[in-house]
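Below is one structure, written out as structure tokens; comments come after it.
In this view, the complex is presented without one of its protein chains, the others remaining in place.
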Amino acid sequence: MIDAIRNLGSRGISSVWRAGAMARFFMLILANSGMSFRRFQLTIREIYFAGVMSLVIIMVSGLFIGMVLGLQGFETLQRYNAEETMGVLVALTLLRELGPVVTALLFASRAGSAITAEIGLMKATEQLKAMDMMAIDPMSRVVAPRFWAGAISMPVLAALFSSTGIFGGYLVAILLVGIDSGVFWSNLHAAVDFRYDVLNGIVKSVVFGVAISIIATFEGFDADPTAEGVARATTRTVVTSALTVLLLDLILTGFMLRGD
Amino acid sequence: MDRKTIDLWVGIFMLMGIAALLWLSLRVGNLGEDRPSSTYAVEAKFTNIGGLKAKAPVKSAGVLVGRVSDILFDNDKFQAVVTLTLDGRYSFPKDSSASILTSGLLGEVYIGLEPGAEDKKLVQGDKVMLTQSAVVLERLIGQFMFGKAAEGDTAAAKK
Partner (left out) sequence: MSSSPSQSFVEIDNVDFSYGKRAILKGISLNVPKGKVVAIMGGSGCGKTTLLRLIGGQLVPSKGMVRVDGQDIAALDRDGMYAMRRKMGMLFQFGALFTDMSVFDNIAFQLREHTTLPEDMIRDLVLMKLDAVGLRGTAKLFPAELSGGMARRVALARAVALDPMLIMYDEPFAGLDPISLSVVGQTIRKLNNALGATSIVVTHDIVESLQIVDYLYFVSEGRIVGHGSPDEIRNSDEPFIRQFVHAELDGPVPFHYPAGNYHEQLGLAPVRPVTPKGSRP
């Protein structure tokens, strides 16, 4: 019993410590970001691994989720004779919530874990130390480009996710349900607002991208330099990212709805 | 992986992202579209606007002719002051009337503009004199119940 309490306490302390260390790590990344932009080739390479490689999973998931939303929305909306507004339901759900959040969760498990594993492995095999001994700072050569690649890729992926999702909803509406294409779009236009729906969604995806990239690079850099340590760090990236994204989503949504 | 291939793919990736953002903003988010080149604002006062919100559509004969740009409260007359921004392409007679309507039972709240007969047209800064406030569902139900009760009373009195 006492052990359990003690365990809980030490876990609490360690998570507070990690949060503080991550904030410091973020500052360190920002201070060492010069090279990521001066030699943008480094960042482009990482965008390829973080962004382009996640393209298929993001777009396929987006399409399916949009279609499912369309079907479920139709099911409920037709009870109120409002099935024409199906597109509105799909678009608003995707733009405001599902687009940024689901993309962030997929991105954390696809790209975030890969970033952690890669940096962790470089640490375990002393590649980071070797680089440091060659008078090249791993923070600016390895960590910062990966961070920026993640932060840039995430909003792009979220936009693609929402777009394919709305397209999926459109397909269901037109082909399965038989809503007129003009009605679908005019309902969308009337209900979707650029400032409150599209822009807020983009803001969310940017925030999530930064958060996941910090977590992923930090966990990799902080990993125990063993195979086991890297595996643990990878798991931690996915779990911490998911929780952080959901918490941030709650906070951001609270702020964004208040202005409405 | 060849550097050129990576550059190419990242380029495609970024272009796709920008295209998606533009599509979301323009086609879905309605930015840029339906934004008339010239507009004029008129004011209308209502005793009750119900669930009307800023950016709600203004329709005439079912066609979107403008949007609600501002809602204020007039503390002297205790009325709502609604600013309607109308599309410069359309003009309405000065004695047009504005009413707050709901599309369907639970649909969105909008302002319906009913044209009048006068020759003079509404211009920037004019006031719409004839207005009809929102039908508040609770009040309607209350009236209905009251009416029923009164009916019952008279029925009872007749006996």
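Which chain is which? They are A and B, in the order written, and residues in each are numbered from 1.
The rule is simple: a contact is a pair of C-beta atoms (placed from the backbone, for glycine too) under 8 Å apart; a residue touches a chain by one contact, two chains touch by 3 or more.
Everything quoted here is computed from the prediction, not taken from an experiment.
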Margin query: For the full complex, can you list every visible chain touched by the one that's not shown?
Written below: A
Margin query: For the chain left out of this view, which of A:Ile13, A:Met27 or A:Ala130 touches it?
Written below: A:Ala130
Checklist line | Touch list for chain A against the chain that is not drawn | finding: 118, 121-122, 125-127, 129-137, 141
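Going forward, only the chains that are shown with their structure count from here on.
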Checklist line | Chain centre separation in whole Å, for chain B relative to chain A (CA means) | finding: 36
Item checked: Interface residues, chain A side, partner chain B - complex -> 41, 44-45, 47-48, 51-52, 55, 80-82, 91, 95, 153, 155-157, 159-160, 162-163, 166, 185, 188-194, 197-199, 202
Next item on the list: Enumerate the contact residues on chain B facing chain A in the complex.
Entry: 1, 3, 6-7, 9-10, 12-14, 16-17, 20-21, 23-25, 27-31, 33-34, 55, 57, 64, 104, 106-108
